[in-house]
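Dumping the structure here so I can ask a few things about it.
Shown here: the complex without one of its protein chains, the others still in place.
Note that the chains take the letters A, B and C in the order they are written out, and that residue 1 is the start of every chain.
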Amino acid sequence: MRIGVFVCHCGSNIEGTVDTAAVARAALGFPEVALATDAMYTCSEPGQDAIVQAIREKGLSGIVVASCSPRMHENTFRRAVERAGLNRYMFEMANIREHVSWIGKDREANTNKATELVRMAVEKLRRNTPLFSNKFDVTKRVLVIGGGVAGIQAALDCAEGGKEVVLVERESSIGGKMAKLDKTFPTVDCSSCILGPKMVDVAQHPNIKLLACTELKSVGGYVGNFQVELRKKATYVDWTKCTGCGQCMEKCPSKKSEDRFNERIGVTTAINIPFPQAIPKKAVIDPASCRHFLKGKCGVCAKVCPTGAIDYEMKEEVLTEQVGAIIAATGYDVFDISKIGEYGAGRYPDVITSLQYERLLSASGPTGGHIKRPSDGAEPKTIVFVQCVGSRDKSLGRPYCSGFCCMYTAKQAILTRDHIPDSQVFVFYMDIRAPGKLYDEFTRRAMEEYGARYIRGRVAMVYPQGSKYIVRGADTLLGTNVEIEADLVVLAAGAEAAAGAPALAEKLRISYDPYGFFVESHPKLRPVETNTAGVYLAGSCQGPKDIPSSVAQGSAAAAKVLALFSKDKLESDPQISRVDIKRCVGCGKCILTCPYGAIKKIDFRGEPKAEVVATVCQGCGICTSTCPQGAAQLAHFTDDQILAEVNALCRF
Amino acid sequence: MSVLTGKELRIVGFLCNWCSYGGADTAGVGRFVQPTDLRIIRVPCSGRIDPLFIVKALLNGADGVLVSGCHPRDCHYSQGNFYARRRLEVLKHFLPVLGIDPARFEYTWVSASEAQRWQKVVSSFTERIHKLGPASRLENTALPDGLEKRFAAIASGELPSDGKAATRLEELKDRIHEFLPDLDIVIGWQRGFDALHNTPLFMRSAEDLEKLVWGPLNIHNTATYLPSLRGKKVGVVVKGCDSRSVVELLQEKLVDRENIVVFGMPCSGIVDLSKIDRALRERGTGIGRVQAAECGEKGVTIKAGGQEYRFAMEEVAADKCFHCEYPNAVLADHLIGNASPSSSNGKISRQLAAFDAMSLQERMAYWRSQMDRCIRCHACRNACPLCVCKDHCIAQSRDPHWISQEDTITEKLMFQVVHAVHTAGRCTECGECERACPMDIPILAMKRQMNRAIRELFEYKAGTDPEAVPPLLAFQAEEKNIHEGVL
Amino acid sequence: MTGAKFLSKEKLLDWLAELGQTRRVFMPVEEGGKIVFRPCTNGDTPALVRDASASPKGVVFPSSAELFRYTKTKARGGKSSMELKPGTEFEPALIFGTRPCGARGFTIFDRVYTGGKFNDPYYRAARENTLIVTLACEGPENTCFCNWVGSGPDDPTGSDVLATPVEGGFVLESVSERGEALLESPLLQPAEARTAEADSVKSRARAELPPARDISAAPQSIRALFDNQKFWDEVSSKCLSCGACTYLCPTCYCFTITDEDHGDSGKRLRSWDNCMSYQFSLEASGHNPRPTKAHRLRNRVGHKFSYYPQLHEGLLACCGCGRCIRSCPVSMDIREIVLDAIDRVQAKNCEVVHE
Partner (left out) sequence: MIKQLAYYPGCSSLGTSREYDMSTRAVCELLGLDLKEIPDWSCCGSSPAHSFDHSLSAALSARNLALVETMGLDMVATPCPSCLSNLKTSSHRMQRETFRDKVNLLLDKPYMGSVKSMSVLQALIEQVGTDTIAAMVAQPLTGLKLAPFYGCIMNRPSEIMEFDDPENPTSMDRILTALGAEVVPFPLKVECCGASYGVPFKDIVAKLSGKLLSCALDAGAEAVVVACPMCQMNLDLRQKQLAKPAGVNFEIPVVYFTQLMGFAMGLPESRLGFDKLCVSPALLLSRTLAAAS
């Protein structure tokens, strides 16, 4: 090998504390180094040209650049050496800026350290081999998991982009949390009026295949070629026949089914269409409360159904879909307020969540849009809102801010005063977080125009006294205790990761944080990508989000998918693991530990061997450190390459 | 060119690309001043870091090794640091047995945004290494006097017992006889070249069965042969310890349950031929001159050079048999009786106790003196029932090139570390490595130390549950007994 | 020729120290319960009660020897040159206290490395500069079978001096001319009457050895069984395929060559190799002509008792020391395999005759 070493001054960034010329001189003494020089700005156009020229003129077969972090410019230089006709992997970087010149001023020590880092890079490069990507076909269909507003947006954008979409939703209708809202902040426009048309678009779009009452069972394959198994739950109603007429609901004698859509405020019929604007508008039987299932006789719905759609024998089905990309848009759940004993939720019927209150406000809700106390149906006159319930609370393991509670509480304060003009509204808050467009103005309106009384402080306790509730808290601005006699207490319950999110993440082979929210690839620069190629995130599954952010992320994820699908062939990263079949003894330890299921057992002349599925492997190298025979080797980070670096440091 | 003498020490860092390398970059961007000793090797993931890289560095000149990866749950590859955490923690527990101060190795988690934290990690680790000073080198250590005596002073313990050992053989033969027609081979033991040396027996016919013997001279682990006989129907006679190897092989799917038939024999301890040799030499003769030997309940009676010598089992039993928890097969298709286990009380072996009593310096010197004898025959490895790589062991490979042909003590010791690390969480402490060693090098100590770590960290014993996954091939998001992150 | 000399036990260390003035003296010492050959240092006492665990071959033929080292230097203008330095020169040595079998082992090396058309300079230099003072055996161990291979407890083959233990010391007899010079030390006394005592020690030792088995049919028998995979499978079934037997064997002379390269410098090593290892015959293509331990054991037994004798006038490549039996982790017995092979072929021949 003929190696060229380029030591960068980076202006004075490196040269200021490192004698780059001395580093270059020392590098000339390293094995197989044919050329070593220092340069002002290696990454600049002339700098790159110098590398290209040196490769051509001096017949170099490998390049080391000692400059900034490879996380900064590795790709820049790889492209440069490629322009000169070398393989992009015949290149190494020594990070002498972030790891040397910027962290100390001792020029002697820095120069020495920089020289050693160059030696390491040279020793590694000597063991590098050209690596080549594979090309493979892309299935241009996308799976969107979750039919909330983020999923709907992502599905519509992809469909509009001409790609087929499979949209799966766990509930019987899409719409998600937004469908449950009465109005939205800061415009106070009707939530279902703006979401409804989008839901209809989903139902009618020729490119969208909507699967409600369906969950993800398993994911196999890799970017461009996922095989997805979907579990379609038994609805006991044949949806191809159901017209959504609702006669079954009218006649159903069992009215004890929990009303999930209305956040369990009241009950509903065992056969049910959750809300009038449901998409698909199809009935579902809840076998937990249906008399047919509980007692073995009833059959009223089957009798009244004009299309004969009822099918008590229906079984769960497993469907298989081929897709090239997956968007997870599984949303969030509301914090379980009964976990806070001092507020008495669960014991006191009139201590409710904001989302339950939203249903009380909604004209399609259980009270027809009239605010009534769940306990006695009376109209409350004094309503206390408590913010940050299950948010920003380390003791509950919920240290994060849910982000949208300040805003919806202000909205609900305003709506309360609209609905019951003679009501008194109190809001306990820690800080008002309203950084969005028109947001702060909106909270001000709640206080100033609508007379909501904002009290800065936490609520210590809620307890009943007669038919009222005493809300005891602190007013930290006045430095006093306050006690308010309330008719209704609304807790602004924070967002938490949707139930089952970690399990889903494991199926999708993506990371999740300690709270169960999915982790994006980069918090700033890759907010909708995950570390698994081909899997994207939209909406609150990544962290609590309000509607505009969710919609924006839905569109962003769709854009990523469309960009991915704009190529007919994808290239795999060649920095993946390979198994030397001659060394492999087929013990299967790599298969056990691979987080991607990227290694499979094969039969080679009657002997078990491991084989890496190149397109699934993400290049973590766990198999390499697991394989005792050194048969599995991660290309570009092989045992020999790392040993060369260790030896470069320890032998001298 | 090297570290700046007097100013720096040799500190090697292994950082994952996604979090910690980024964190170090961020620290640079933020101009967080750090000591200059550390040299960083970039790897994709902390899960890529083979603990052997760290030992390699520490044995070959590093004064300290620092590993840093993504915080648990933040791994770019979702699970890499979970595996790394287990493996690195185990290594930390293992290093002292080599005489390497575990404080010279640390692993921690730093995210790409934690510049300040990175600065603190580098500074405090560098400071720690400077406090420790340059590491002592294997080649430069000298053995203190009287170490052997200290070894000998440590008491052993209780042996398992089986009062009916004498009558078991016939029952075993009957049972094998019954199943032999359906089996290709049954592995047992027979008398070897002299009265003290038994040797593994491969029975193919009823005639072979007559050669079968039972007793404390059946020192070999019959499970060792199973992986190489895969595909055949094999019967195997096992002692309790052998059965744990069978279980471990099943755990790792290296043998097929349906193809093996296990005959479990209750064991009341086996002899250590080296101990007998030593005892005979003290009496002026040697194991090579043994004319007859008889093993009874009370011990071993040996005739050599016309004289008779009696040894109680306690004098000549293998160390592993003291406090034996599993004198009966933990898994058997045919269990020929039961022995009563000795009380284990969680006591550690004599060997480990002796190591614990040594200073780190002494341990290193001890290995230097012991490994010097190693002839690199790899009998330790080939006798190990779990060394399934055998023909493809990295000790003899040029690619990857972990170990050279130079017969330095460092290279020889490195191989033993490879063996210990590769069997970590898998080793059942059957002791075959040490028993097989023709030079009597006490290499089992390394595995014992490793197993102690595995027990403490994962409350796990290899080869006791066929369904269990070896702990280093698994992880928990929250590790009960690992409390990392001291930096 | 100087007559036999007597060396009293008390003067043994002095004599060794005297020898140590002109050459490195190696002797068997006890280490961790085993006996190995180590340079003689002040205060050490040789372990002479029985044969060493390791063979003396390592003194002459080290387990890993540096043949040469190289350094590449770059001149300005990109031209580079390679400098070669020979490995460390062999300094004169003396092995004290090997048994006759160990000394005889060197003669088996000699035929290969210096006797025929090949001349190995490294071996020759070492061999020529090494003197061997052999200690005759007083009695056999269970694994001894030197009389089977034409040797015996007082076999002087390969030695320069033969020392026979007698009451209070040793009777030293020179075997070679170089050995004779060793007996000129003022520390030695004329042996006189002690020679007879030595003779009786020798004959007693010879008598104590169980009678030798006739293995003259071994070369043909093993050759006849070459393709009998079943036979080799059976006899190798308990073999672990480790290298204890070969590395301890005084007659196993195989080596491998590797370059340990460190970029611009490196060295070429010659190290012991082991035909029981898979790597021994592994070809670069991945093909291995001896893929199983049966193939490899066949080679080891065959080499010693069939192929080597065919090349070297019927002389066996085995000195009968029994180390391979004694140190085998599973107590394999090479005698048994050889006898088994002879028996099988004989039985087969009988069958043929009967038919």
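The rule we apply is simple: a contact is a pair of C-beta atoms (placed from the backbone, for glycine too) under 8 Å apart; a residue touches a chain by one contact, two chains touch by 3 or more.
Computed from a prediction, not measured in an experiment: that's the story for all the values here.
Visitor: Omitted chain: which shown chains does it touch?
Guide: Counted over the whole complex, the chain not pictured touches A.
Visitor: In the full complex, which of A:Leu86, A:Ala109, A:Ile340 or A:Cys650 touches the chain missing from this view?
Guide: Considering the complete complex, A:Ile340 is the one touching the chain left out.
Visitor: With the full complex in mind, choose from A:Gly29, A:Pro464, A:Gly500 or A:Pro527 the residue touching the hidden chain.
Guide: The one listed residue touching the chain not shown is A:Pro464.
Visitor: Can you list, in ascending order, the chain A residues touching the missing chain?
Guide: Considering the whole complex, chain A reaches the absent chain at 340-342, 344, 347, 463-466.
Rule of thumb we're sticking to: only the chains that are shown with their structure count from here on.
Visitor: Quick check for you: compute each chain's CA centroid and the global CA centroid, then name the chain with the smallest gap between them.
Guide: Measuring from the global C-alpha mean, the nearest chain centre belongs to B.
Visitor: What are the residue numbers in chain B that touch two or more other chains?
Guide: 392
Visitor: Residue numbers of chain B touching chain A in their complex, please.
Guide: Residue positions touching the partner: 1-4, 7-8, 10, 12, 17, 21-22, 24-25, 27-29, 31-36, 39-45, 47-51, 53, 56-57, 60-62, 73-80, 83, 87, 113, 252-254, 388-389, 392-394, 397, 399-402, 422, 469, 473-474.
Visitor: Which of the residues in chain A end up touching chain B in this complex?
Guide: Against chain B, the touching part of chain A is residues 26, 69-72, 95, 97-100, 102-106, 108-110, 112-113, 115-117, 119-120, 505, 509-514, 519, 523, 531, 575, 582-585, 587-589, 592-593, 595-596, 618-622, 624-626, 628-631, 633-634, 637-640, 642-643, 645-647, 649-652.
Visitor: Touching chain C in the complex: which residues of chain A?
Guide: 28-32, 34, 123, 126, 582, 647, 651
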